[in-house]
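Missing here is one protein chain; the remaining ones are kept as they sit in the complex.
Chain naming follows the written order as A and B, and within any one chain the residues start at number 1.
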């Protein structure tokens, strides 16, 4: 019994540690005071100001545009790559897997500065395009790693069965292979999307002046003296993520039934 | 149709955007610097020699110390949590895991920023402590070593808990029952059966915490406030402020080497399926 109480206490403390800062931001986002500390009454002021700040709105737009585009491109290239790697000889497979692990194990900061060096060397203008290229680069491996296990679970005769029944290799892919590996493809795509959404390090080095993502915007806001608008922004994002998770969870539950 | 060719676009992409960039900084790290800071393609070890100056070695040492400290604290805090989650009912389990994933989905910078709000002189902690008359003036909680350490533990704890949990939850309970059947005490069951079986998860956890901890510059930047310069800050500074790319590249190469060494040290404990967070 005592053990149980200790356990509960320990878990409670850890979760408090994890969530205290987040909840604090949420509470302060409704505080009608420019200087945090005292509670000056409830307000939606910071939310209104947030929406009026078009640098934030445009950062939000960039963040999502890059997340969606990079996830999409990475999913297509990565899925094709996973299928190719699956059909390789063991030796070739090892080489390709090492290449795949490279951006996963390479620290973000090194990915960031090395891409910066590349883009400068190629004389590319830093901005939306370089951001997108960078995000696709670190996203593809995660798609490959999500799709490959599905390829291994796949019954190798399914494709032959489709060919046997008159399907061309392309038809066999879209009618049989893709539906089978789709969970892995979706997982990979979602993973890529969230990684891109959350990235700061790589974006920080590969973007140019004028093109901000949310993370970069937050970073520069923390540098320039803090505005409670950030609190409002955090709250919106947190609630958004919570909502998204709830929907996903619901879907997962429905699928189980 | 040769299906292997489906990997070609990825191969091309990886060569241009993963391998070439690293090759470039590898080359830069051996390049000389013109008086105006431009890159001259002349071989030199100067950049690495520069790193051997005490001021930079101190940065390296500090980075390693902080990374090791945060990794150990995450392990000590995280392992019991992972065990408790793995040991709870399936419904509770899902919620508890979800609660650990959720912070990962909120913006990393915002989470770190939240600690600035908590720790600053007029921050919540100081205000509470002063209101309770425990202290008279505000404590200096922000902009020091411990604040950075706290930020690292806070941000990276889930990376420790999740892989350990995922391995623990897959341990066949018959192993534990067999050990109990053979007369092992609870502690012996843990020390002889559970812990060794969970090692792959522990190793991935250690790596997944150590790696971002040793390479971060955001946490030290926000919570260390320039007082705690780490390798990451040094690289960032060389690339964006000092414009000494050669030196920045050399530090990056050192960082890669450091990570390769850690990977090498842990590689033999790393079994397949170990490093899986999702």
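One rule holds in what follows: a residue touches a chain if its C-beta (ideal position, glycine included) is under 8 Å from a C-beta of that chain, and two chains touch if they have at least 3 such contacts.
In this text, contacts and distances are computed from a predicted model.
Peer 1: For the chain not present in this complex, what protein name does its UniProt entry give, out of "Dihydroorotase", "Formate hydrogenlyase subunit 7", "Tryptophan synthase alpha chain" or "Spermidine/putrescine import ATP-binding protein PotA"?
Peer 2: "Spermidine/putrescine import ATP-binding protein PotA"
Peer 1: List the shown chains that the missing chain touches in the full complex.
Peer 2: Looking at the entire complex, the absent chain's contacts are A.
Peer 1: Which residue, A:162, A:185, A:216 or A:232, contacts the hidden chain when the whole complex is considered?
Peer 2: A:162
Peer 1: To test your reading of the contact rule: which positions on chain A touch the chain that is missing from view?
Peer 2: So the residues of chain A touching the unseen chain are 155, 157-158, 160-168, 171, 175-176, 179-180.
Keep in mind that, in the parts below, only the chains that are shown with their structure count from here on.
Peer 1: Would you kindly tell me how far, in whole Å, the mean C-alpha position of chain B lies from that of chain A?
Peer 2: Chain centroid spacing, chain A to chain B, equals 18 Å.
Peer 1: Contact residues on chain A for chain B in the complex?
Peer 2: 7, 10-11, 14-15, 17-22, 24-25, 28, 35-37, 77-78, 80-81, 83-88, 92, 96, 99-100, 102-103, 105-111, 113-118, 121, 133-134, 136-137, 140, 144, 146, 169, 187, 191, 194, 198, 200-201, 205, 214-215, 218-219, 222, 226, 230, 233-234, 237-238, 241-242, 245, 249
Peer 1: Can you tell me which positions in chain B touch chain A when the two form their complex?
Peer 2: Against chain A, chain B makes touches at 1, 3-11, 13-14, 16-22, 24-25, 28, 77, 80-81, 84, 96, 98-100, 102-111, 113-118, 122-124, 127, 154, 157, 211-212, 214-218, 222, 232, 235-236, 239-240, 245, 248-249, 252, 255-256, 259, 263, 278.
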